[in-house]
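Sharing a structure below in structure tokens format, with a few things to ask.
Every protein chain except one is present and positioned as in the full complex.
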Amino acid sequence: MTVKTALGNRLTPAVEASNVRKAFGGVVALDGANFSAACGEVHALVGENGAGKSTLIKIIGGRLHADAGEVRIAGRKVSLSGPDAAHRLGAWTVFQELTLLPWMTVAENLFLGREVRNSLGLIARGRLFSKAEQVLADVGIFHIDPRALVEDISLAERQLIEIVRAITQNPQILLLDEPTSSLVERETVWLFEQIRRLCKNGTSVVFTSHRWNEIRTIADRITVFRNGKDVGTFTELGEEEAVTLMTGTRVDVFFPPLPHTPQSVPALSVRELSGTRIKNVSFDLYKGEVLGMGGLAGHGHREVFFSLFGAEPHSAQQIEISGKPVRIRNPRGAVRCGIALVPEDRKTEGLLLPLSVRNNLTLTILRQISRFGLVRAKEERRLAQTLMERLKIRARDLFVPVGELSGGNQQKVLLGRWLLAASDVLLLYDVTRGVDVATKHEIYELVLGLAREGHGILFYSSDAEELAHLCHRVLVMREGRVAAVLSQPGITAEQIVAAAMREQVAV
Amino acid sequence: MFARLLQSAEARRILYAYIAALVLFIIGNIVRPGFLSPASVESVLLIASFVGLVAAGQTFVILIGGIDLSVPWVLNAAAILLATSSLGENARTTQAFLITLGMGALVGLANGVGIAFLGVPAVVMTLAANGIMEGLTLGLSGGMTCESCASYAPPLVQALTHSKFLGIPSALWLWLAITIVVSIALSATRFGRHTYAIGTNARASFLAGVNVTATTVILYILSGIFSALAGIMLVSFGGQAALGMGDPYLFQSIAAVVIGGVYILGGRGHYIGSVAGAICLVTLISVLLALNMPEYGRNIIYGVIILLLLLFYGREEEES
Partner (left out) sequence: MEQTALAQPFRRSAATHALGQNIGLILVCILLVASIVAYCGIYYAAQQRFPGGFEITSTVNNTMPLVLAALAQTVVVLTRGLDLSVGGMMDLSNAIAAVTLSASLGSMVFWSMAILALGALLGFLNGVLVAIGRLQPILVTLATLSIFQGLAIRVLPQPGGAVPEAYTAALVSTKAPYALLYVIAFGVLWSAFRRTRLGVSILAIGNDAQAARAHGIDPTRTRIAAYTLSGMLASAAGLFLAANATAGDATTGNGYTLSSIVAVVLGGVSLFGGRGSAIGAMLGAFVSSMIVNILFFSHIDPLYQAFYEGLFLVLAVVLAEAVGRLVRKAG
């Protein structure tokens, strides 16, 4: 990790927060937090989910108002009425929730509010498109068509545009909330190049992340948050130290060990699975195995998962579950055959946020706890409470709307729903994304526990380290096909990434 | 459990709706003494029960974020169909009922299929269905000039509709029974859970293994059946069918459901609230009639009061 001068080239911090407090109803998100970032520095905010990092970013970015405390930009105290007030002061934010307009073109989105206009004051579309083309080329993006509708481009491309929109505003302060969550390795490298370029010109970049290797690469300083307060700012910080600071406890081993070996009976057998973006994917998933899936995003993982679950059209020569051939036409059928899917986006595809934890947990297995169509409340309660104990979710949260829980707990509820379904095969798609470190650990234990019980687990992760440590084998996908199969012992993240990128244009 | 129930915003909205109904009754009594007499209350509730029947179907579809604009002419068609298929004879009662309710179910099925399988927006599909039913009804009955069109509902049914049991009209008992059944369906069954899940997030429900299309179709079938049932009740009560008798029930059913606290975009609310909403609405109209207000005045005040009711507790959450 590079040791850079912590203050950059000016003494006044670009942005400062003092004693900031913010509560949502009864939940305290920030409890007298202090923060300061210098000009030209890259400053990372780390902490568990709910520690306050996102809230701080939203306050500095004008999305939220602090209940108490001061925010100073370039030394002057500010009171931001909204994101555009922050923009006027040069503070631009790239949020986790994308703010692009789906039915407008990329160019229109890039320049919304500052479009190219003709002499009549009307937007000149032709010139708008060429200007967008130019701007994208200036930052090294050539593969996104400015004339395309945002609706028609991929999630990663949308994140790139969101980032481009912010960096082309010549920001004094650039705030990024989990910017790389939808990006792959190469795009992350691009982002870091842009960040370095901005910092050279004096921009202060503040970002939150859960990915330690990224933080190590790019951050000049790291501030750790816990329970709404900053607990330290460092120029160098080891991962274990950080976890200790974030959780306040010592976490001995980061990845639980893989003691058991899988059985030799396949839980899931796939032959020649094809669909949009995937071709002739074949593999066996053994009972008790954690089979990882790696590779660059957009190379077919999502399609494999959703196809096996019946949520995407596909064709296959043969799919067998525990030896029985099956045809899966929709998720209902998949559940009946013994497959479960924990999808990528828990907030929009997985959980029903306004509904209670209980209702979310039991939704899939209602038939089993109903008689003549009526739900048996006592049995349901018993099942839910037992499960919540196992998942370490507070018992009194049973009737709380699941949208009020932290990201980590939400993910646990989603996993819990599928635990109740007791499926032979579990398809877990990026289940640790946006989840704090402590909960990640709990999820790892859960996954390995399920494997030990004899379930077959297909595990996709955008984090190659996770795959290397958690899986018995790893399938690397490339261009919609299985490019490599790596086996323990000795899988490394580098191997996975290398297999994913072979035959790509050299960077 | 009750304490927790009352804490929820949903339950509070339903409570307010009942309070509003009560307040309107009291205002009615002030404006025209005798409004709160048993006979007067009974007649208001009776009329409210017709709205309530349609509102049951409307509640079902609004809970999944849909709407049923085919109410007017399914109702009208049902009224005419009951009369013409029974020809005023008791012997044909059963088959007349089956045909009429079957028609309602069929229209609901068409609506559901169009919306769930063909992806037609609910507004468009049910609007089209309404037009189709209007055309079929007018065309097949020759504009109500056909021979059998002047028939009445079977005397048996008429008598039943007008009868009383324990001093309370049978129609109200029917409404009570339906309220209980619908409420249980929504609160305590798997079907109800699925309905609320779909109304909250259809995609997530689909990925959780819920049969979204089947549930959607069933809900629209139920709506069609309830509209037809309302038509049967109306023609049995009033004697003869008339053209356009279903028109007022569209907006009234939607207003009743919304006043009852059901969220127009789905996922929240309960039929118990729609019942209160129906009562509120009919009471309001009765009070306005009691004031001998001319039609234009009734329209204006009706609209203003709906707005006030909505402003009071129908507001969206603050965008944080």
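Each chain gets a letter, A and B, in the order it is written, and its residues are counted from 1.
Everything below uses one rule, namely that contacts are C-beta pairs under 8 Å (C-beta built on N, C-alpha and C of every residue); 3 or more make two chains touch, one makes a residue touch a chain.
This structure is a prediction, so every number in the text was calculated from the model and none was measured.
Asks: If the hidden chain were put back, which of B:41, B:87, B:127 or B:149 would touch it?
Replies: Going through B:41, B:87, B:127 or B:149 one by one, B:127 is the residue touching the chain not shown.
Asks: Among A:68, A:101 or A:377, choose the residue that contacts the chain missing from this document, as touch is defined above.
Replies: The single option touching the absent chain is A:101.
Asks: Touch as defined at the start, partner being the missing chain; which of A:140, A:238 or A:449 qualifies?
Replies: Counting the whole complex, the residue in contact with the absent chain is A:140.
Asks: For subunit A, enumerate the residues touching the unshown chain of the complex.
Replies: Looking at subunit A, the ones touching the missing chain are residues 63, 82-84, 87, 95, 98-105, 108, 112-113, 115, 120-123, 125, 129, 139-143, 145, 147-149, 152, 160, 186-187, 189-190, 193, 197, 505, 507.
Asks: Touching residues of subunit B against the unshown chain: what are they?
Replies: For subunit B, the residues touching the absent chain are 69, 114, 118-121, 123-125, 127-136, 138-139, 142-143, 251, 254-255, 258, 264-265, 295-304, 306-307, 310-311, 314-316, 318-319.
In this section, only the chains that are shown with their structure count from here on.
Asks: Subunit A touches which residues of subunit B in the complex?
Replies: 4, 184, 188-191, 193-194, 196-197, 200-201, 203-211, 267-268, 320
Asks: Per the contact definition, I'd like the list of subunit A residues that touch subunit B in the complex.
Replies: The contact residues of subunit A facing subunit B are 64, 309, 311, 330-332, 334-335, 341, 343, 348-355, 359, 363-364, 366-367, 370, 373-375, 377, 399, 417, 421.
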